[in-house]
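The block underneath contains the structure these notes are about, expressed in C-alpha cells.
A single protein chain has been omitted; all remaining protein chains appear in their positions.
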Amino acid sequence: MSKTVKRLSAETKQTLLILIVFLALFVTARILQPKFWTIEHLTFWLWDLSLLGILAIAQTIVILSGGIDLSTGAIYFFASGICGALTAVTGDFSLPFVAALLLGVLLGAINGIGVAKWKVPPIIMTLGMLIFLSGLAFIVIGPAPKGGAHPMLIGLSKGSTYAWIGVGVLFILISERTTFGWSVRSIGSNPTASHVSGINVERVTIQVYMISGLLSALAGLFYLGWARTPYIAFTVSAMGVDATIRSVAAVLIGGTLFIGGLGGFERTIFGTLITGTLFALIRMFGLGQEAILITEGVVLLGIVYVYLRIYHR
Amino acid sequence: MNFYGLTSKRNSASKSRVGKRRATSGQRPTEMLKNWYVWIILGLFWAFCITFTKEFQSIYTYRSILLLAVPIVFAALGETVVIISGGFDLSVGVVVSAATAIASVTMGINPVLGMVLVLVFGLAVGAINGLGVVKAKIDSFIMTLGTMFAVNGLALVIRPTPGGYIDPAFSRLMLYTVYDFPITTFILFLAIGVTGVLLLQRKNFGREVFAVGGDKEKARRTGINVDRIEFLAYVISGVSSAIGGLILAGQINTGDAEIGLPYLFNAFVAVVLGGTLAGVGGFLQVIPAVLLMASIRSLIRFLEMSTWYDFVVKGAFLIAVVAIQQRIAKRGS
Partner (left out) sequence: MSAVLEAESITKDFPAVRALDNVSFLLEKGEICGVVGENGAGKSTLLNIFLGIFPPTKGEVRIRGEKADIKSPAQAREKYGIDGVFQAPISIPTLNVAENLFLGKESMFYKRGLIDFGELHDQARRVLNGLNLDIDVTLPAGTLTAAELKLVEFAKALNHNPEIIVLDEVTAPLEREAITRLFEILKNLRKEGKTVIFVSHRLKEVLEISDRCLVLRDGKLAGRVRTEDVEEEDLVELMTGQRRGLSFPERDLGKRREEKEESLLSVRGLSVVKPTVLKNINIELRRGEIIALAGLRGQGQSELLKCIFGLVPNYDGKIYLHGKKVEIKKPVDAIRHGIVRISDDKEREELCLTLSVLRNMSLAKVSRQSKWLINPKEERKNAETFVSMFRIETPSLDQQLLNLSGGNRQKVVLSKWLQVKPEVLLADQPTVGLDVGTKIEVYRILRDLAKGGLSILTVLTEMEEVLNLPDRILVMREGGIVRELTAEGLKEDELLRSYFEEE
C-alpha cells in the first residue's frame, strides 16, 4: 500500500489528503449532529460560507500570481459601507451596487499598480491598503451604521451560494482555458521566465489585483444584503482583518501554497468547505470564537506542514 | 604575518569608481543622510507640530508619546530582528494582547509569578515560531499566521472580555513620574533602545543575523549556524513582544485580548520606515520611527480627529515609504 502511495505524484497526494480530511470532518459532523446532512441545514451552511468562499476565490487568484492580498477584508467592508450609505441617500438599487463594485476594482487597481509598477512587495502594499482602508472606512461611513440595504439587494443576497458556485466555476474555467489564467500561473511560478517568454507581467498583475478587489466588493455587497445595515465593529480586528486572514487561511488549507503556480480554485473551494465544517463542528461542541481561532491556527499549521512534506521541501 | 606588495590597479580606465572607493568628503553627507534620515523626519515633524499646535509645546504631550511608544518599541525590536534575518513575524500583535491577558489573570495570585509567566509565554511562542520555520521549514509568513490565530484564540480563552487584575504597585511603577517626568517609561525606552542597537550592531549574534538575512547560503558556507540564528530571532521577538504587553498591561491596568492589532501595524510600519529589510537596516532608525508613530497618533488625537485617521495616514505612509525606497534602490544600481 505504501508503495502505491509513493508512486503517486505529489499533487495527487495532496488532492487525496484534502478529500480525506474534508470527508472525515464532514462525516464527524453528521455523527455528532444528524441534522447536519439535511438539505435544509446544508443549504444554510453553504450560504453562511458563501461570503468567505468568494473572498477565498479572490485570494486564490492573487496567491496563484505569486502575491497576496491582505486588503480583501477591508475592501469587503468598505464596499458594503459605501453601498449602504449611497442607498440611504439615493434609495436606488443599481447606482450604489455598481458604485461599490467599481470602488473595489479601483482599490484593487491601486494595489496592482503598487506591486507591478512601484515594485512594492505585495505583503507591504496590501497591508498598507488594509491599514489605510480600515481607517478610511470608519471615517467615511462613521461608527454608526448609516444607510441600509435595498430590498433587491436583500433578495439577491439570499442567493449568494449560487454566486459563489458561479464564481468558482467561472474561475476554474478561466484558470484552465484562458491565456489570462495560464499567464497568471506562470507569473506565480517564475516571473522572470514569464517576462522573457513575452507575457506582459505588469499588466496581468494589475488585472489580478483588480479582480480581487472586484470579488471582495461583491462579497461585501452580499454581506450588506444579509446584514441589512453595514455593520462595522468598533474594534479594528473585526474590521476586515479577520475576514482577510480567514480568506488566506482557507486558501492555504485548501493547498494553494506560496510556492507559486500550484494549487487552484478547486482546492480553495475545498479549503473553504473544510474551514466551514470545522466551524460547524466547533459550534456543535458549544465552543465559541476562541476555540475557532485556536483550531484554525493549529489546523492551518498542521496541514501546511503535511503539504510541505508531500512536496518534499 | 609578512605580506608583499600587491597593488590593485587603481588608475586603469574603467575605474571611474575610484572616487567611490573612499568615503571622500563629498560622500559623507549622503552616507549620513542614509543612516539618520528617520531622526531628521522625526525632528521636522516635531518642529512642525510645535509651531502649529499648542499641545506639542507642552511637556505632557511628550510624556504621553513616550507612554504610547514603549510597548510599540518592544514589539518593533522583535520584528526588526526577524525581518533582518530574512523572515516575517505576524504574531507580535497577538503576543502583546495575550501578555496583557495572562498578566491580568495571574497577577492576582502573585505579581512576580504573573510577570514570569508572561515572559515564559513569550519565550514559548517564539520557540514555536522558530521551530516551525527552522525545523518544519514552513514559510515564516504562514507559520506566524498560524500562531497568530492560535494565540489570539488563546488570549480570548484567558480573557474573554477586557478586565482582570493588574497589581497596583506594578501599574504605579509603570506610570511613575517625578516632577511630571515619566521616569520608568523613559528608562525602559532607553534600555530597550540601547539593547536593541548594541545587540544588532555590536554583538557577534547581530552580525550573524545580518549575514543570514543578506545571503543565507553564503552565510552557511562561512560556517555560521543559520538554524540557530533564525530560531533565536523568533524567540527574541516573542519575549520582546511579551514584555511590551506586560508594560502595556501596567499602563492601562487591564487585560485585553483584542488590543494587539494596532501594535502589529505600528511596529511593522515603524520597522519598514526604519529601512529594515533582509540583511540591512538596524534598530537605530527604528527608534525614531516608533516615536514618529506615537507622535502621529497623538497629533491626530489632539486635532480631535477620529483615531481612524491614524490608520489612514499610516497605511498610506507605509506604501509611500516603501515605494520611495524602491525608487532609490533602483536609481542606485
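Lettered A and B in written order, each chain numbered from 1.
Quick note on the criterion: a residue touches a chain if its C-beta (ideal position, glycine included) is under 8 Å from a C-beta of that chain, and two chains touch if they have at least 3 such contacts.
Not measured: the values here are computed from a predicted model.
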| item | value |
| --- | --- |
| Sole residue of A:S50, A:S65 or A:S183 that reaches the chain not shown, by the stated touch rule | A:S183 |
| Which residue of B:L190, B:V280 or B:I328 touches the chain not shown here | B:V280 |
| Option from B:D89, B:D139, B:E208 or B:D310 whose C-beta touches the chain left out | B:E208 |
| Sites on chain A contacted by the missing partner chain, in the whole complex | 9-11, 176-183, 185-186, 189-190, 192-200, 259-262 |
| Touch residues of chain B, complete complex, unshown partner | 1-10, 12, 17, 20-23, 198, 201-204, 207-208, 210-211, 213-215, 218-219, 221-224, 279-280 |
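We adopt the following convention: only the chains that are shown with their structure count from here on.
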| item | value |
| --- | --- |
| Contacting residues of chain A [partner chain B, same complex] | 68, 114, 118-121, 123-125, 127-139, 235-237, 241, 245, 248-249, 252, 257-258, 289-298, 300-301, 304-305, 308, 313 |
| Chain B residues touching chain A - in the complex, by the definition given at the top | 88, 132, 136-139, 141-143, 145-157, 160, 258, 261-262, 265, 268-269, 272, 306, 308-319, 322-323, 326-327, 330 |
